[in-house]
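Have a look at the structure below, then the notes.
Missing here is one protein chain; the remaining ones are kept as they sit in the complex.
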Amino acid sequence: MSPERPRVGLAVVGAGYWGPNLARNAQKTPAMRLEYLCDLDVERARSVMGDYSTVRVVGSFEDVLADPAVDAVAIATPAATHYKVAMAALEAGKHVLVEKPLAPSFAEGRELVEAADRYGRVLMLDHTYCYTQAVGYLRSLIRDGELGDLQYLDSVRINLGLVQRDVDVLWDLAPHDLSIFQSILPEGVHPVAVAAHGADPIRAGRACIVYLTVRLSNGVIAHVHVNWLSPTKIRKMVIGGSARTVVWDDLEPLQRLSIYDRGVECTPAEELDTAGRAATMVSYRTGDMVAPAIQDKEALGAVMAEFADSILVGRQPLTDGRSGLQVLAMLEAASASLAGGGEFVPVREVPAPTSDAVLPRIEVPA
Amino acid sequence: MSPERPRVGLAVVGAGYWGPNLARNAQKTPAMRLEYLCDLDVERARSVMGDYSTVRVVGSFEDVLADPAVDAVAIATPAATHYKVAMAALEAGKHVLVEKPLAPSFAEGRELVEAADRYGRVLMLDHTYCYTQAVGYLRSLIRDGELGDLQYLDSVRINLGLVQRDVDVLWDLAPHDLSIFQSILPEGVHPVAVAAHGADPIRAGRACIVYLTVRLSNGVIAHVHVNWLSPTKIRKMVIGGSARTVVWDDLEPLQRLSIYDRGVECTPAEELDTAGRAATMVSYRTGDMVAPAIQDKEALGAVMAEFADSILVGRQPLTDGRSGLQVLAMLEAASASLAGGGEFVPVREVPAPTSDAVLPRIEVPA
Amino acid sequence: MSPERPRVGLAVVGAGYWGPNLARNAQKTPAMRLEYLCDLDVERARSVMGDYSTVRVVGSFEDVLADPAVDAVAIATPAATHYKVAMAALEAGKHVLVEKPLAPSFAEGRELVEAADRYGRVLMLDHTYCYTQAVGYLRSLIRDGELGDLQYLDSVRINLGLVQRDVDVLWDLAPHDLSIFQSILPEGVHPVAVAAHGADPIRAGRACIVYLTVRLSNGVIAHVHVNWLSPTKIRKMVIGGSARTVVWDDLEPLQRLSIYDRGVECTPAEELDTAGRAATMVSYRTGDMVAPAIQDKEALGAVMAEFADSILVGRQPLTDGRSGLQVLAMLEAASASLAGGGEFVPVREVPAPTSDAVLPRIEVPA
Partner (left out) sequence: MSPERPRVGLAVVGAGYWGPNLARNAQKTPAMRLEYLCDLDVERARSVMGDYSTVRVVGSFEDVLADPAVDAVAIATPAATHYKVAMAALEAGKHVLVEKPLAPSFAEGRELVEAADRYGRVLMLDHTYCYTQAVGYLRSLIRDGELGDLQYLDSVRINLGLVQRDVDVLWDLAPHDLSIFQSILPEGVHPVAVAAHGADPIRAGRACIVYLTVRLSNGVIAHVHVNWLSPTKIRKMVIGGSARTVVWDDLEPLQRLSIYDRGVECTPAEELDTAGRAATMVSYRTGDMVAPAIQDKEALGAVMAEFADSILVGRQPLTDGRSGLQVLAMLEAASASLAGGGEFVPVREVPAPTSDAVLPRIEVPA
């Protein structure tokens, strides 16, 4: 690493399930310098870093914030603490990468977004899937028009999952699907309303199975099935289009994407049918399937690179605070529908950035 | 075939997609004697039977009904005509096997059920899947307690399907799932309310994608995804239980059923958690999977055998008119939910048979 | 069927496992007229045809041969009887379709081929797979150069199979693979030598597992694994080429063929390597995969159509007697290798037809 090239000093906060992955990838990121792994349980953090590491392990988050060598923090603490930890970091002038969900509520999430704007700091969501090659490919397929008109989105994310103590399966798993949707939808298309049906058959005190229907502003519906109680693991998304339909099976590393030249088309017939109705001509297309070659790289490395680059360049990251806020808006609407009778609940709007919220070019010491 | 053994004289009505299968299986059923294949399009019927058949091909349904050699009719005409054709047959004193759905509406279906009661004739639904080895196995698993307490049912039935002219995807495909549910649910458990969300992205004039949530009387939810626009074919049902969970993949002929000894259990903890809440202990079970050996026989043969036997013995068949009526009740509620805002709509009750509706032992000429 | 259009009068001989399929497909073939199903066990033949058929059932093969309405016979008797039955048919002036293998030995097979030449009759092998859409596609891929230079062929055909009484697994299953190879190999490429290793771990008195290596005249090797003792069923062929490689999985009806734009290329380097050897540059290509849309039709229908057409037109069929003889030549060499020490055994040459063996245009009564 040449001395002139600036590197972002990072502290990872939280040494539980995900924090170690953040720490590992930070160490592989040339534009980063991992300074700390911080956890209230210092022994745990120490055991994560192992016996051969020069990275400092610390129990006090205050010490981390006070260290000027720390430019940024990556937060992998329990969901309920995200708001507090992230706000403290922003107030201390640090850039923030936070695990999903951004905050426990839309209101708190909005405060974080506003604080990041106010302090001119990067607030980025670790929507890891958005940085996979597969999602990048899906985004291109949709935005370059390869799929034709979008017809439907359907995502299944089920397995024998850890029943979380602080969130239900909706808040635990659906952020993945919702952030992916957001990342690949055509420009200008946004969620309008959400309905959710759920169940808690094991009496865990929170929904363990949830079916989610999202109405989009272009009239399309997107459906999500999340489930902690399935003995088999499924990670499959189908995105239907008028020209092509793509199936993403994330558990098939050798064939994640399958793009089908198959579909149904209806065209108005010129005459009325025998019952006097305006008839339609239905035609079927059953062409080939193409499975594009997709490189298999760890997406978290790309997350770290994006975080570092957005800090160094002074720009918004791909999955910025507002994208996290929109996911929160959908989750809150879904929770309201779940608590009610399963009816559609409108999704709150994410406020646009004010003009003075543009991130300044940030000076990072080498 | 010994001369003393009585056989049911059958006419198959409708030589379209399914009728030929009924005719083929009727010819293999020892307790049946296929008399006619009847279709308004006589040429089509003739082409179905081919050049080497002794079965009579006929265009007039009246002639069929007038022939005393015909004890029963199997109806595979378009859905919209089921009521009329079945009622005419019952009124002519024939036993009736009818394709799903029983009738275009609950009211008409009820009339058919009442007519069958009144005339002392068998009214049976061709819910073919209910006669597969797989569904028989599922029924035993559930009713013998092997799965423990039922937790959830989830069914996906999607493929690039024929966009039907007279019914939407709900009425076309969901009867399969709903009749299977009904056939395997524990005794006494019945559907209470249904919510449905759907879409018609190809502007076919009817829903091509529908998501259905059924609330059962035991509090469990069952979910169905039917879709005509999927480039890939999926026929998969997951039935979760407290003791075991079974996955039925109907497209895996060599491993249709997979029974997992995996699950999550919650037991109330003795103490409150640190937040003062009544905590739960969550435990996970990740045991073996067993794929039972399942014989692969054509279910339609079993349908025909059941139809013949219920006529000869004078008993209700496994999938009687009331089972068809209950499917209709769910479909109507789903259509109402679809037409409204996706809210839950109560499912109408199926009237119990009156005491004098017991089928008499029917004399069938040899 | 218009009266002017000639039809081939057919008798199917053998009502065991495969004969019923021949009879069923013959009845669907417009250019055929099924006259008889013949089996020593008349009851069995009768039960195959069922109660509704106008096709005659007969026990005497002599009666069949004596009937001038019979232009051709399709032979599905046990392998050991093929020679005798086929020869009798040819001598009686009938055209012959015979199940694989053509005869129990190369010498007997050659006699049949010569007899067919002499009598001017069609002798065709029911190499059913050669008439599938998949094999047709493979043939085009190879012969049109889409795969580039052929690199290797590998076929696995294993399942829990019926241990045959009269043949080992080599003669039971490998004819499928060998006839497919023959049908798709580039023009002019033929088998040179065969080595086989086998085992009979259940002491059935004949090999139940065989591995076969075929050396082709272009230097390429083809390998076949046939096995009656596998609990799982595999039907998979890989054909490697310098430009593309295709995988045919016959148990994936929705994706039988997968064509990979992946491979390895070696080019001689300009300089010697550090060890003084002529080094090579190795480059890798990891492109997309294409799964072409393949229609799913029963191949046996195409077999029947080809048999009828070759008779009516007076031409050699795609899978003529000589193709069956070449399969016999490979089987005999493999048996010799199996009986010896597994060494390579030369494959006997198939004699070319003499000039006067051209099939005359055959008159078939309508």
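The chains carry the letters A, B and C, assigned in the order they are written, with residues numbered from 1 in each.
Going forward, a residue touches a chain if its C-beta (ideal position, glycine included) is under 8 Å from a C-beta of that chain, and two chains touch if they have at least 3 such contacts.
Computed from a predicted model, the values in this text were never measured in an experiment.
Across C:Tyr52, C:Tyr119 or C:Tyr152, the residue that sits in touch with the chain not pictured is C:Tyr152.
Summary of contacts with the chain left out: across C:Asp41, C:Glu62, C:Glu91 or C:Glu265, the touching residue is C:Glu265.
Across A:Arg5, A:Lys233 or A:Lys297, the residue that sits in touch with the chain not pictured is A:Lys233. Residue in contact with the omitted chain (choice from C:Asn21, C:Thr81, C:Gln133 or C:Thr213): C:Thr213.
Here one chain is not drawn; of B:Met289, B:Ala305 or B:Ala336, the residue touching it is B:Met289. The residue touching the chain not shown here, chosen from C:Gly205, C:Pro253 or C:Pro346, is C:Gly205. Listed by residue number, the positions of subunit B touching the unshown chain are 255, 261-262, 286-293. Touch with the hidden chain on the side of subunit C covers residues 149-152, 154, 160, 163, 165, 195, 197-199, 201-205, 208-209, 211, 213, 219-221, 223, 225, 227-232, 238, 240, 242, 245, 247, 258, 260, 262-266, 273, 277, 280, 282, 284, 286, 289, 341-344.
Mapped onto subunit A, the interface with the missing chain covers residues 1, 27-28, 34, 50-55, 232-233, 254.
Just so we're on the same page, only the chains that are shown with their structure count from here on.
Between the Cα centres of subunit A and subunit B there is a gap of 40 Å.
Rounded to whole angstrom, the centroid-to-centroid distance between subunit A and subunit C, based on C-alpha atoms, equals 54 Å.
Among the residues of subunit B, those in touch with two or more other chains are 232.
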